[in-house]
Each structure stands twice: as structure tokens, then as C-alpha cells.
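Every protein chain but one is kept in place in this view of the complex.
Labels run A and B following the written order; every chain starts at residue 1.
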Amino acid sequence: MNETVEDGAVSGLVAVRGVDKVFKRGSEEIHVLGGLDLDIPEGEFLALMGPSGSGKSTLLNLIGGLDRPSQGTIEVADERIDNLSNRKLAAWRARHIGLVFQFYNLMPVLSARRNVELPLLLTHLSRSERRKRAEIALDIVGLSHRMSHFPRTLSGGEQQRVGIARAIVTDPTLLLCDEPTGDLDRTSSGEILDLLQALNREQGKTIVMVTHDMHAAERASRTLFLDKGRLSLEPSV
Amino acid sequence: MAGPFNWLAQILSIAVFNLRTLPQRVGSSLTAIFGIAGVVAVMVGVLSIAQGIMRTMERSASPENVVVLRSGANSEMMSILMGDDVRFVSEAPGVAREDGDALASPELYVIIDRVKKGSGTDANVPLRGITPPALEVHKDFRILEGRMFEWGLNEVVVGVGARGEFEGLEVGDVIEVARENWPVVGVFDANGGIAEAEIWVDAAVLQPAYQRGNSFQSVYARLESPDAFQAFKDALTSDPRLNVKAMREADYYAEQSGTLYTLITTLGTLIAVIMGLGAVFGALNTMYTAVASRAREIATLRALGFHSGPVVVSVLLESVLLALLGGVIGALLAWWAFDGFSAATLNWSSFSQLTFAFDVSFALLVNGIVFALIIGLVGGLFPALRAARMPIANALREQ
Partner (left out) sequence: MKYALLVWSNLKRKKTRTVLTVLSILVAFLLFGLLGAIRQSFSQGVDVAGVDRLIVRHKVTLAQLLPSAYEARIEQITGVEEAVAQTWFGGIYQKPSNFFAQLPVEPAEFLDMYPEILLSDEERDTWLRTRTGAIAGRSIAERFGWSIGDRIPINATIWTRKDGSQTWDFELVGIYDGAKKGTDETQFLFHYDYFDEGRRFGQGMIGWYVVRIADPERAAEVSAMIDSEFANSPTETKSEPEGAFLQAFANQIGDVGFIMTSIVAAVFFTILLVAGNTMAYAVRERTNELAVLKAIGFTDRGVLGLVLAESFVLVIIGGGAGLALAWLLVSLGDPTNGMLPSYFIPTRDMVIGVVLIFVMAFVAGILPAVQAGRLRVADALRR
């Protein structure tokens, strides 16, 4: 224990300890993670792989504060998040987490810029400041020229880049990506992965990416395989 | 090409298909049904008031009866007939006779205040002084409870409507008229006619109490037959000694209720139309939602070769079905809640209270349901057209 805490104090941005998540299906209880430990140092680009139902997304949700573990503790940037109230957790997410989804999950009724600006509504920034930051974020993902387009007029790759811009606009501590290339063709996937890699290397963003795709995982600085609630460095069979 | 049978089969299969998805749209379908039910219930309810007043008036009239008033008078309230006038009227040709006596009833009509139940404030209740022939002329008159008053005594009988709507009119109660106490000795009905709102008393007793001498206000007479009216009327109007007018009872009562009937019908229709507009918006919303939620299915069917005609018809069919259901519920609700509900209002022409029962007639129910169907048709048409016009390729992609 002591070792780990010390270790965390030095470089561990995320510390997951003995975490389990129980889902009830009827009277049956399903233990998804079964006491899992995981440390993610700052600046890492971690890829999580594993078969469907292995608990990758559950783990991602727990780290991102979208859900609370049934047991165990989760610390992110020296802060326990497993016991925060819904309200505090929401505020915490707004400050620390950037999320990228497989199906982009953009608001169809808002333009690209407004979509990116959305998380900034939760801050105390002025209107012009919000606008400026959203434009910078869109510039980073290379979509300055598509700012006023609505999601349905953008290609899948472009929508995902808006999604990434939205995730990084608040300058979050941690970028969590759930199958970010799962719905894209090879070319677009490559571009998205280039972008994530650049964010990791040039801006020092800590990224956790859940993926099915070996090619995507190759871009990460570390790849872990999750199966039946156990993490390993190699895929099990 | 698609024959009629093919068309019908297409409509049926789409309609069945649509209805199967109905449970997924329970919320909006129920909204449409209850929205339309509400509109129909209010419409039928308000119009049943007018209908009830109309029916009361109709029931008051018998075809061979006439009313004689001083010419220029619009109601008994404003009329005055002297003893001689009355005699000339009863001697006029065409008046039926029984044992040599003319069936002509000279009557007095005054108003007394009674406390209206519910509001607790005074209302104008008609007090009618009658003479013995009245019981032959007003042949629907029937004592329900207690007994008839004694001729020559200060006693009254009360119509069932008046007893229900005003306080202190039960058998055994005493009303004060012209500073004398007059006991209520009986309750009568008159086949639902206007008389049921009145209190009846011997005219010979009422005349001195109201310092009326030997004057009356109206003569109600029974003719030998309805056809005798023209001769009777001509005889009266051509008699230089008389300045009176004669009307068939039916015409008289229709005139009495005309303003009230028009006012209620106008306001009722206005309210119904505005509410109907609201219901059309509701129905449109429901059907647009219905079409939108099935855009893909409809497109799939059309991709498979279904025509757009059956698509339109099937959507309309559903909308009309929902409206029909709402209409029937609303009509039944109105019938259950309002039919026979008794009430009283001020009849402007006689300046006195008129008791009546709300009348939810069959025709009114049918009108309500027809109104619902119109709402359903209008509400379904535009969504149906949208469904048919939707480009297949787009709709297939929608989720």
C-alpha cells in the first residue's frame, strides 16, 4: 500500500485500487471488475483492449466519474472521486475530464463551434473568452474552416474532430476516449489517431483510450488487455 | 397495375402494421383521444343547455292551444287584459267548449322573489293566477304531491322545477305574498314544460292581493282543432272592441326563448370552434409524431413497392380512429354528466326564472362525434401527406 501511494505521489495521475462494479441482472449479480488495480502516470497514452463485455467501458466510466464503483477507491490527481456526490462529481468532470465517444455525440441542433463551447458554459468565462477558446480548440483539430457547420453536414472524421475539440477545450487533466475510431474508415481513423498522438506528445495530455483496433492501440505508449476483470500486458489467447 | 383489391390489401396491411406500433405511442395517442374527448364533451355540454331550454319550450306547447295578449306586448309581463277583453276572447269562434263553458283561461302573471338554491340570492319566480278552465286548457298539469289548492283560498301549488331550484317551496312551507301567508299545499308537473318553474294560485285570490281589480294579463285557450287558429285570430283582430294579439303556443314559446337560445348557441359554438382548433393542433402533433416515429417503416414499405396512396389512407385511418374514440368518449361523458341536469336561468323576455334540464339529445351526440371526426381528418391529413412525400432514401437513413 505504502509503496503505491508513494509511487502515486511521484508520477501516478490515476490510481485505481481494488475496484469492482456489480451489475444486477434479475437476482443474479455480475462482478465486472473484481477488485482491479491500475496506475496511470501523468503524460501517458494508455490503450485498453479486450473482448466485448470485458469491462473496458465500465472502467473508463469509473475513471471518468460517470459512474461509481461498488467497491474500491479511485484517485485522480490526488483526489478521491469514488465517494463524491452526484453534484460534486459533475463539477469534477467539468474541470478534469475530456470525453470522446465512438458516435461523437454532438448536439445536432448546435453548430460545431457551439458544440465545442458547450463545456465552457459551466465555467465563469465571458462570452468572448468562450468563443475564443472554442475557436482555438477547433484550430488545434484543424477545423477552423468548419466552425459554423452543423454536425449533420460534417463527415464522420470531422464530427469526431469536433468531439475531440469539445473534449480538450476545457484543458482537462485527463482525456478519455471510448472507441474513438470505432465508427470511422481507415483514413479518418488515422487522422484521429494522429491528432490524439500529437495531443499526447506535444501538449502532454494524459489519454486513456478504449479500442478494439490493434492499429489504434499501436499508437499508444502502453497497451493493457482487460479480460474477465483482470489486466495483463498480453491478450489472453 | 394495382387493382382496387390490391389497394385495399395495401391499406389494410399498412394500417395493421401501424396499429401494431400503437403501444409505443400510447402517450401521444391518449393525449389526442382525451383532447378530442374534452372538446366534444364541452361542446355537447354547452349546446345541451340551449337544447334543454328549447325542449322545455316545445313541451310547453300543445298544437291546439293559443295565447292571447294585448297587442304590442311581447310577454305576459307586459300585457294587460280587462274583464271585458277576456269575455270577448272566450266567445270568439273556434274556442273549444265543454258543457257549454269555453275552454279559455284568463291568467294573471306576477313575479315574486325567492331565494335561489346554490347562489343564496333572490331570483324572480313567476306566480301565476289561474281560473278553473286552466286545468282543462293546460292538460299536462298534474298534481304530483300534496293536493290542488282550494279555489278561493290563499293556497298555492308549486311546479317541480321551482321546488328544486328555489328555497322554501316544499309542501307545508308558507310563502308570503302581499303581506299575507300563503301555504304551499301541493307540487305539480307539466310534462317538463315551462309551467314547472312557476307557482300557481287562484286568480280570484291574487287579483285583490295585487290590486288588479278584474284585470288579467293573458288568456290561454284551447281551440276545437289546430286548424281553427286562423279564424280565431281573424275574429279577434277584426273585432273593434279588442286590441289584442293571438299566437299559437308553439310560436309564443319559441319567441320567448329565442334570444336566450341564440345567445347560448352562439357562445357555445364559438367556444367549441376555438377548442376544436386547439384539438386539431393536438391531433396534428400526435399524427406527426406517429409518422415521424415510423418514417423508416413507411419508407421500407414503399421501397418494397407499396404505393403512397395506401400510406396516406392508413395514416388518415388511424387519426380518424383516434378521433372517433375521443368523440365517443366525450359524447358519452357529456351524456353521463349533463343529461337531465336541472338548472334555472333568467328568461329575458318574461324577466323571470325558467327552470329546465340539460338535454343531451341523440342529434347532439351525433354532432359531437361528427365534429370529432372532422378534427381527426384535418389532424391526420397533413401528416399523412408528409409521410407519402418523404423521400424514401432519406427516411431509410433516419433512425
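Heads up, the rule we're going with is that a residue touches a chain if its C-beta (ideal position, glycine included) is under 8 Å from a C-beta of that chain, and two chains touch if they have at least 3 such contacts.
Because the structure is predicted, anything quoted here is derived from the model rather than measured.
Student: Kindly state which of the options A:A77, A:L118 or A:L231 is in contact with the chain not pictured.
Tutor: Looking across A:A77, A:L118 or A:L231, the contact with the absent chain belongs to A:L118.
Student: If the hidden chain were put back, which of B:N191, B:T289, B:S308 or B:S361 would touch it?
Tutor: B:T289
Student: Consider the whole complex, including the chain that is not shown, and state which of B:S13, B:N74 or B:S361 touches that chain.
Tutor: Considering the complete complex, B:N74 is the one touching the chain left out.
Student: Among the options B:M82, B:I274 or B:A303, which residue touches the chain absent from this view?
Tutor: B:I274
Student: Among A:L110, A:I136 or A:L231, exactly one should touch the missing chain; which is it?
Tutor: A:L110
Student: What residue numbers in chain B mark contact with the hidden partner chain?
Tutor: On the side of chain B, residues 27-28, 30-31, 34-35, 38-39, 41-42, 46, 72-74, 77-78, 110-113, 116, 118-119, 121-124, 177-179, 259, 263, 266-267, 270-271, 274-275, 277-279, 281-282, 284-285, 288-289, 292, 343-346, 348, 351, 353 touch the unshown chain.
Student: Would you write out the residues of chain A that touch the absent chain, in ascending order?
Tutor: Considering the whole complex, chain A reaches the absent chain at 57-58, 61, 64, 66-67, 86-87, 90-95, 97, 99, 101, 105, 107-110, 114, 118-119, 121-122, 127, 130, 166.
FYI, only the chains that are shown with their structure count from here on.
Student: Distance from the CA centroid of chain A to that of chain B, rounded to the nearest Å?
Tutor: Distance between chain centres, rounded to whole Å: 71 Å.
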